[in-house]
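Before I ask anything, let me first share the structure, which is written out below as structure tokens.
Shown here: the complex without one of its protein chains, the others still in place.
Letters A, B and C mark the chains in the order given here, with residues in each chain numbered from 1 onward.
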């Protein structure tokens, strides 16, 4: 994935370079943001039928780096062989967790899930059903220190297990600014409203009070500003005056599941680029 | 349509009364709001095969009034033979206006449209295409007095033409509190966002800035609080990072058309009851 | 739930009867099929605050039966206290099974699931995860006799466990006419296309070959004619030229899950009436 000021010749230069290395471009998607004149491109290529190895990829990467320097280009290369490592954080609600684990087992999510972390012990059974380690990391004291200790412990686990991506699957805790800042680019949260409507607590209750006719869910990168990070995916479902808050919660569960799963899959497949407070999603 | 405290026997009493008068219940839909314990019912009945006339309907209405008193019931009876009179208010955008006029011509909207009122002269041609009177009511001076004069003129037209329902089909003016209060229960506005997100001006621009993945439209009763009235209908459509504000405006036009048309049809068919700041919509 | 020729007074009579018994009507939904002039009504009432017991319900049922005779009415009364017993039939695909079991555990589906039956042993592990009995009933010989033996064994299990409803959660076997006829009114199947398009085998492959832009799923009552029974629920999702059959299968899994779950919930809540080859679904 590359990102650089929009300019002539960059497409040709990249394509030529990859062709020179005998790479076959399998997918390519591009987008120019006209407001900021920034060019984004996602290229998926394989060099499976040429000799591969650390030496070759290093040469390729050096060549890309040189080209990138010429075009003031940010770039990142992801190897399919490097499977991302995911930590799922949960509290007491199990629907998103079940959904992710079932999709993972079905092969929909190309990642490893070495750990499920929770501030409550309730979902250990679900983790066991799927043979995944579970760590209960409660807040031992209800103050800033307790929170810091909790986050330090989570950080320790993430480091120990070499975690690339954090999924907040209805994790009902607000992180400190520090924690958010450290993990901003790789933490996916699911919020149960169509943001920016009903940011913060109890969105279904407030949606009910407002008398809306659709409810939504939003998957976004978590940043230090609550529910204000770059949106990856959103969807909605219809409700009527008959739907109580309880009905909305039930209908919302399906939405949250689907929206989070889509966002996670796209992030795992390196389809999502963050640009300012927005995302470029190269959908499949 | 009736509305009363939830209580035993009210359904039976009403059904019995109508049966006693030889009326056939064609449709019936009901809803109990559990929070406020209020019971709502919409009954559609015909007495077409019994002798009809002012005398009969008066007797029927008297009977209903007596029953209503017994059950502390608010009630209203609408006669299909009494066609509602609608004024459409527009500014410069024509898509909602066209849509309403075409649906009206196609027989989808059971109403008379005696007048189109605008603060700009631009859409007079559209009114002419459909043979409907057009009144240009500009703000002659850009101050409170100018606004009052304009609203007084609009009020005069509404009274003169015996208008029952006002449709703000992208009318880009904010009314005074007084005007809103006078017309609150029968003024339908279309707002180009999924309220409560992006209340007020330029919602598509703000949606673009926030990087949302869906845009919406909301039809609601206009009240003196801007974009905060009871919501009648909402819908959304997907967008991507590729959609500029201009694309959103184009996609939004289709949404606005559809959402406004549904809301108008339901109001015309007396399917919408206001309860606090919410609506009960007895959909067909 | 009642069903009778459309006629005056039936609503009043029923409402009056229930009122007379001190019952409170909580929900009521009705529908008149104009082509056949048949009237359908679903009334949900409670008599929780009067003395209940077998004697009382017998008296109530006798009264309804008398009224029903007067109006040539078919009727059925369901008691919330009588939890329906469900058998889930599966083959090798687990997504619908997981979904039903998770919803059941979450309290979305008001039923007991005493048994999961399969023609393959593969999903026994899933059954165990949720602590539900699993019976492997293979076709021992690949002929009519083998099929009959298999169905006889299934019938034996259904009878033994007093099963009310059969869910075919991607059960990839075609039943004999006899078996279908015996279970027609209470067997729900999920078919992976928007019927009547792509009836029968391999609908995703055929959808791919046809180049459709939406794929669908259909939950219907299984009858002896393959994929032709009364439709309970359908939904679709968009696809593009990029979606391979494999992608369609993945996207379809979400659809199948949602559509089947909705249909099952509605059937469990006695919201579905069969009328000829169609259904009347009193949605919540």
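Quick notes on this one:
As a working rule, contacts are C-beta pairs under 8 Å (C-beta built on N, C-alpha and C of every residue); 3 or more make two chains touch, one makes a residue touch a chain.
If you're wondering where the values come from, they're calculated on a predicted model, not measured in any experiment.
Taking the complete complex into account, the chain left out of view touches A, B, C.
When the omitted chain is restored, the residue from B:108, B:143 or B:160 that touches it is B:108.
For the chain left out of this panel, the touching residue among C:96, C:248 or C:281 is C:281.
Considering B:124, B:247 or B:270, the position touching the chain not shown turns out to be B:247 (whole complex).
For the chain missing from the display, the contacting residue among C:108, C:235 or C:270 is C:235, taking the whole complex into account. Looking at subunit A, the residues touching the absent chain are 8-9, 11-12, 15-16, 18-19, 22, 24-30, 32.
Looking at subunit B, the residues touching the absent chain are 94-95, 98, 102, 106, 108, 129, 242, 247, 250, 253-254, 258, 284.
Residues of subunit C that touch the chain left out of the display are 31, 33-34, 194-198, 210-214, 216, 230-236, 240-242, 244, 275, 277-281, 283.
Keep in mind that, in the parts below, only the chains that are shown with their structure count from here on.
If you sketch which chains touch which, every chain touches every other chain without exception.
Chain centres were defined as the mean of their Cα atoms; on that basis the chain farthest from subunit A turns out to be B.
If you average the CA atoms of subunit A and of subunit B, the two centres end up 42 Å from each other. If you average the Cα atoms of subunit A and of subunit C, the two centres end up 37 Å apart. The multi-chain contact residues of subunit A, meaning those touching 2 or more other chains, are 242.
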